[in-house]
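The other protein chains are all here in position, but one chain of the complex has been omitted.
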Amino acid sequence: MSLAMSKEELADYLAAVFPQVKEDFAIDDLTEDTITMRLLTAERHLRPGGTVSGPSMFALADVCVYAMVLARLGPMALAVTTNCSMDFMRKPEGGAQMVAKCRLLKLGRSLAVGDILMFSEGSSKPVARATMTYSIPPIGSAAASAG
Amino acid sequence: MSLAMSKEELADYLAAVFPQVKEDFAIDDLTEDTITMRLLTAERHLRPGGTVSGPSMFALADVCVYAMVLARLGPMALAVTTNCSMDFMRKPEGGAQMVAKCRLLKLGRSLAVGDILMFSEGSSKPVARATMTYSIPPIGSAAASAG
Amino acid sequence: MSLAMSKEELADYLAAVFPQVKEDFAIDDLTEDTITMRLLTAERHLRPGGTVSGPSMFALADVCVYAMVLARLGPMALAVTTNCSMDFMRKPEGGAQMVAKCRLLKLGRSLAVGDILMFSEGSSKPVARATMTYSIPPIGSAAASAG
Partner (left out) sequence: MSLAMSKEELADYLAAVFPQVKEDFAIDDLTEDTITMRLLTAERHLRPGGTVSGPSMFALADVCVYAMVLARLGPMALAVTTNCSMDFMRKPEGGAQMVAKCRLLKLGRSLAVGDILMFSEGSSKPVARATMTYSIPPIGSAAASAG
C-alpha cells in the first residue's frame, strides 16, 4: 500500500485530463487510503436559495474516489463509475464551501469502493454521505466501460 | 390518483422556479404515475470523449422524480431529495440525447420514491438506473429540509 | 441472448447447491431476461405481527438475480453479490406470500445487474424495490470473491 502519485502530481494530472476539475475541485489532503477534496463553489453549483445542488455533491463524491484510485494505481489507470448511493441529510450552509472526506474501503483487481462524508466547511454535522464503486478494466484493455 | 398539473403547467412551473431546468431538460410525456424527460445535451453535460457525465445523469434522474411529485401534489408542494442509488451500466452513445423513463413507486404522506431507467435515444439497452427518494414536508411547514 | 438452463433445470441445480433455496423459494416463471420467484413463507421469515422480515426480502431479491445469472450462463458460473440497494415502501400484507419480479438489466463480462419489485401476492402496489449487482469471476478463476 503506497501512493503512485503525490498530491501535486495528482492535481496536475486531473487538471490535464479533466479541465473542469481544475475549476471545480481542489485537493486538500491525500494519504494512502484517504483523500479530502473541496468544491470551489461558484454560481453554477448552487440551487435557488444559495445551497449547493445535488448534482454538484454527486460530482464531488465521484471525483474523490476517481482521484483516490488514480493516486494508488497511477495515471495509466482507467476507471469508470458503476454504482453510487447517496444520502442527503442536512441542508448545506449557504456561503460555506463543501468539503468531502473520502476513505478507500477496497481496491481490488477489478473493483474499487470508496465512501465519502460531506460537510459545509466549519460544521461537524454531515450534509451528505456517498459510496461510489469504480470498475477498473485491465490495463491495456481497449474498453473503458468494462463490466 | 389524478394529476394536479398538466404537462404544460408542470413545464411552465419548473421553468419559473428552476431556470436551469428550462435549458437542460424537457418533458416528453406525463401520466398519473410515469414521466419521461430528456436531457437537452449541451457541451457542459459532456465528459471528454463526448459522453454524458455522471452528474448530468444524476440531475436528470433527480428532476424526473421532483417533477412527478409536483405533478401529483401541485405547485405548493415542497420536496427534498433524501436518498439516491444509481447503477451506471453502459457507456452512453456519443451524440445521442439521454432519455429517462420514470415510474412513481410510492407517494406517501412524507416520502415519495421513483425509479428511473435512462437510455441513449434510439437504443433499448439502459445506460443507467436510478432510484430517488424525496421527503415531503407538511404543507405550511417552514422547513424544506425535513426529516 | 438465450437461456442456458430451463426453469426446471435451474430449480434442480439451485436445490442441489443451496439446500435452503428448496425450502424457502420457488421459481414461478423464467424468460431470457426476467424471472419471477416467491418466498415460501414460514414462521422463520416473519417479524412479530406476521409481516415478512427485511432479511427475508433481501434474500428473495438476492436469489432472483443469482438464479437469473445462472439461467443465462449455466451451472459453471460463479457469481458473488457486490452491491445492493433496497427501498421498503409498504408494509407487507400478513398471510400473503411475497412475489418478486426481477429484470436482468445488464449481463456483462464481469458484472450483472438486476432489479426487482416485490409484491404481497394479490396486490399491485410494490412492497419493496431492490437492485443487486453480481460480480462474475472469469470461469476457471480460483477466486469466487473477485473484484
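The letters A, B and C name the chains in turn, as written, and every chain counts its residues from 1.
Here is the rule we use: a contact is a pair of C-beta atoms (placed from the backbone, for glycine too) under 8 Å apart; a residue touches a chain by one contact, two chains touch by 3 or more.
Predicted model only: the values in this text are computed from it and were never measured.
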Residue in contact with the excluded chain [from A:S85, A:S110 or A:S135]: A:S85
Contact partner of the left-out chain, one of B:S6, B:T31 or B:S110: B:S110
Option from A:K22, A:K101 or A:R129 whose C-beta touches the chain left out: A:R129
Where the missing chain touches chain C, by residue: 17-18, 47-48, 53-56, 58-59, 62, 80-91, 144-145, 147
Touching residues (missing chain, whole complex) on chain A: 83, 85, 87, 89-90, 105-106, 108, 113, 115, 117, 126, 129, 131, 133
Hidden partner interface residues of chain B, rising order: 82-83, 85, 106, 108-111, 133, 135, 146-147
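Keep in mind that, in the parts below, only the chains that are shown with their structure count from here on.
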Equivalent interface positions on chain B and chain C, same or different at half: same
Centre-to-centre distance between chain B and chain A (centres being mean Cα positions), rounded to whole Å: 23
Chain centre separation (chain B, chain C; CA means) in Å: 28
Numbers and ranges of chain C residues touching at least 2 other chains: 85, 106, 108, 133
